[in-house]
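One chain of protein is taken out of this complex; the other chains stay put.
Labels A, B and C are assigned to the chains in the order they are written; within every chain, residues are numbered from 1.
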Amino acid sequence: MEFASDNTSGAAPEVLAALVAVNEGYAPSYGIDDHMARVTALVREAFEAPAASVHLVATGTAANALSAALLCPQWGAIYCHAEAHIEADECGAPEFFIGGGRTAPIAGDHGKITPGGLRARMALTPQGGVHHIQHGMLSLTNLTEAGTLYRPGEVASLAAVARGEGMKVHMDGSRLSNALAASGAAPADMTWRAGVDVLSLGATKNGCLGVEAVVIFDPAKAWEFELRRKRAGHLFSKHRFLAAQMAAYLEDGLWLRLATQANRMAARLAEGLADLPGGSLVHPCQGNIVFASFARGLHRRATEAGAHYYLWPFDQTLDGPDDAPLSARFVCSWSTTGADVDRLLDLLNQR
Amino acid sequence: MEFASDNTSGAAPEVLAALVAVNEGYAPSYGIDDHMARVTALVREAFEAPAASVHLVATGTAANALSAALLCPQWGAIYCHAEAHIEADECGAPEFFIGGGRTAPIAGDHGKITPGGLRARMALTPQGGVHHIQHGMLSLTNLTEAGTLYRPGEVASLAAVARGEGMKVHMDGSRLSNALAASGAAPADMTWRAGVDVLSLGATKNGCLGVEAVVIFDPAKAWEFELRRKRAGHLFSKHRFLAAQMAAYLEDGLWLRLATQANRMAARLAEGLADLPGGSLVHPCQGNIVFASFARGLHRRATEAGAHYYLWPFDQTLDGPDDAPLSARFVCSWSTTGADVDRLLDLLNQR
Amino acid sequence: MEFASDNTSGAAPEVLAALVAVNEGYAPSYGIDDHMARVTALVREAFEAPAASVHLVATGTAANALSAALLCPQWGAIYCHAEAHIEADECGAPEFFIGGGRTAPIAGDHGKITPGGLRARMALTPQGGVHHIQHGMLSLTNLTEAGTLYRPGEVASLAAVARGEGMKVHMDGSRLSNALAASGAAPADMTWRAGVDVLSLGATKNGCLGVEAVVIFDPAKAWEFELRRKRAGHLFSKHRFLAAQMAAYLEDGLWLRLATQANRMAARLAEGLADLPGGSLVHPCQGNIVFASFARGLHRRATEAGAHYYLWPFDQTLDGPDDAPLSARFVCSWSTTGADVDRLLDLLNQR
Partner (left out) sequence: MEFASDNTSGAAPEVLAALVAVNEGYAPSYGIDDHMARVTALVREAFEAPAASVHLVATGTAANALSAALLCPQWGAIYCHAEAHIEADECGAPEFFIGGGRTAPIAGDHGKITPGGLRARMALTPQGGVHHIQHGMLSLTNLTEAGTLYRPGEVASLAAVARGEGMKVHMDGSRLSNALAASGAAPADMTWRAGVDVLSLGATKNGCLGVEAVVIFDPAKAWEFELRRKRAGHLFSKHRFLAAQMAAYLEDGLWLRLATQANRMAARLAEGLADLPGGSLVHPCQGNIVFASFARGLHRRATEAGAHYYLWPFDQTLDGPDDAPLSARFVCSWSTTGADVDRLLDLLNQR
């Protein structure tokens, strides 16, 4: 009963098999090889972006922070949701990579920024003089940290506000596959057609061992990115082992199939949790993450039976009266099965 | 006939098998797991350093630059050999991670610094005032970029000079296994007993896919390292995939066995190249790298037959008279076989 | 009728005379001279801090950002009021000097943080793991940007919260003289006895041309500060011209006399503005700054007559109905006279 995170799961069989296969023999180092060429071709095809530049790193924080350094000036504010990974979970990586800058977090229901919220946040920092932090960039997380979804039109509205102020737009797509699988949107519609300049395309959480792609839709900055990646220690010497994962991930739509499985399991779990006595969903479940609230006694029972998930927010505790509701986060991954979900639900539904 | 680099080789079977095995089931993320505990235990045992703190990253540049940031103040000079990786091959990563600093390269025969050379270089930057760059740290590469070896006594002499000036000592052990296998020195004698504070312990080049350990012998700075690693995007979420590689690498002395094989192949190759008409070694071959010089016509023949290696220095060219000697670098890896070496030598020895 | 800022005023006659006097002859450069020794002695005496280390720079942003770099780790949050200069008016200088970090702004009435507000803000960033920004430092601005005052007991309460979390405490004393003159508190009580580690002691706004002192109460970090100042380009070669200003400023209590004059003028102005038809104070006037609200028609009249001051917040406009109230900021300086104040009040009180 593992619902702590999608990064406690392993690698999908197809990905692992590709890794094993690519180990055969010698290969040029540092990404100058056929495996990487295949990755680039697959990304360009999936995103209908024949000129896009594609670069691999091994962690989501690297993908995000390098992207931020590419898009945000050293004196710029990074507009993002208050719960965004770059704001809350990267120990200041964006500021380190940018060499300054500063996140400008925006509150918003269900993990989402609205155009009005973005405009109001920007208005707190008047422009035109040198005294204030300058408008730097917009970063949108899709799937959001709340497990909700921006649809292409929403992305486009937000990007338009940012671009109107001269800002570039980044998408943290650590779980983009889940957002695409859930929305059915075309990758291009969700990204560059909606105004996204640079995408962190996640793969680690959804069936890889450790690989993320940075997709730069306007390749003018590709060489700068290469230099930034190298001097940040994020260029792999045995690069084929990144490329093999990503190629297998994108090949034949595996990424969307894996995400679809995770999303389905989350939907099944969300339905079950909402049906518990006193149960309710904290956020709409639109991807592979469920935020649900139910009686503390049930949480205690699940935990004692070995279920793994986080109370959310973290400052809650299992100690206390049985019937007071507690909220928690449950994450499904590509490897979550219906049996896993049912086992948890059965346990919670026992009388 | 692949001698371009040890990073064109793949992963050793034991390492790959461990990676596949560790994929089973779920595991806590970010290194809080039994796999990492096993790695720490293995490193501590191998280095007779029961308090050492061990941290994994995926690239050598990350290991070196994070170590430098830990040891060198932002206004410090990094004393290192002029050919050291941190000086010549990391696109300024140390300066980026340090947030300033500056390499202070030192010339020295066969890739090695001498105590006199170190003292002379330090004397160029008088201390005591705020105007000059301050003495920052010493970084020694062992095996050196020239394929030569520092023995424990040499490390100790150099470290003593550095420590006498208040500097900390780093060892770039990207190929430490080769140095240990060649010298027969105990890991402890080569590192902390000789005055090394922090070690970049390489594994990627010698049979892993992508993993390096940073070993901090005085663990007081371990938490600072953890924060630096995270904010540099070098903390893996599915950390078990790093740990499994490193554990397999260290288990039962695999790392030294692999290095011994590479070293033996290099010795065999060195002997053969030196015996060519007009052949000579540019540097003593003390590990897995051979620098040899022989007639341009033979280089042309080898290249045309598909042999991979680099002319060294790079600014030489195959074009020109047949008998003028050209120098070149040949790197053997754990996967180089006697047949590989013989095939190249046979080709070069054909009349 | 100049009330735009205290930095539109010139230098006090005593300060200018000292600058002229010190020009005579030659003097050692970079602060190794008797003038600087005199400054150190004066600061130590005024603050009853015989071991304090004193360093001069020319701007308040330099004093603040260098202090922040001394106290805050590169992965630390700078807790400060949302209107603090380091948050709102330094174009990201703290992040630049720290090499990362990030301000964590705290809302609070009348420009002040409360212990509860500080605790609540810190609670947003749980500690213990590497994922979040770490608690870095607390910076208090006194006099605040709202023209209000922290008394020694308030400083002590806030510092205690910060120190309890392992943080160091900085005071932005750009207008500390005004706070001291207003409260009658001893400089020591307002700073190190209350838990302040490093003080930016302003002088520019209050009668100097351009000089600020950084006072480090625990001198263990003094040498680090010297290096930071130098490499930030903030060490003056003809340093006597900074020292002469600061010595004259502190000599015989000039700094407090100048501040007292500014504070008195502000009190007189505040009383007059509050007595206008529809007039009210936005914040209590506790130093040399007045935030008052009154009818737009009166603002228009004052502006047309050449009065200089800022509508506050900035996004208000003089256009619109006469009787709608607008708020504004008026700053008095050491050179503001009773006649200046009365001229503005008379103008506003004309029927």
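We adopt the following convention: contacts are C-beta pairs under 8 Å (C-beta built on N, C-alpha and C of every residue); 3 or more make two chains touch, one makes a residue touch a chain.
On a predicted model such as this, the values are computed, not experimentally measured, just so you know.
Of the chains on view, those touched by the hidden chain across the whole complex are A, B, C. Checked against the full complex, the one of C:7, C:127, C:317 or C:349 touching the unshown chain is C:7. Only one of C:49, C:235 or C:248 touches the absent chain when the whole complex is considered: C:235. Against the chain not shown here, subunit A presents residues 30, 73-75, 99-100, 130-131, 134, 226-231, 235. Across the interface with the omitted chain, subunit C contributes residues 2, 4-5, 7-11, 16, 19-20, 22-29, 57-66, 90-93, 96-97, 204-205, 209-210, 227, 230-238, 241-242, 308. Counting over the whole complex, subunit B has residues 74-75, 88-92, 95-96, 99-103, 123, 126, 130-134, 314-315 touching the chain that is not drawn.
What we mean here is this: only the chains that are shown with their structure count from here on.
Distance from each chain's C-alpha mean to the overall C-alpha mean is smallest for A. Seen from the Cα centre of subunit C, the chain whose own Cα centre is farthest off is B. For this pair, subunit A with subunit C, the centres built from the Cα atoms lie 42 Å apart.
As a whole-number value, the distance joining the C-alpha centres of subunit A and subunit B reads 34 Å.
Listed for subunit A are residues 90-92, 96, each touching two or more other chains.
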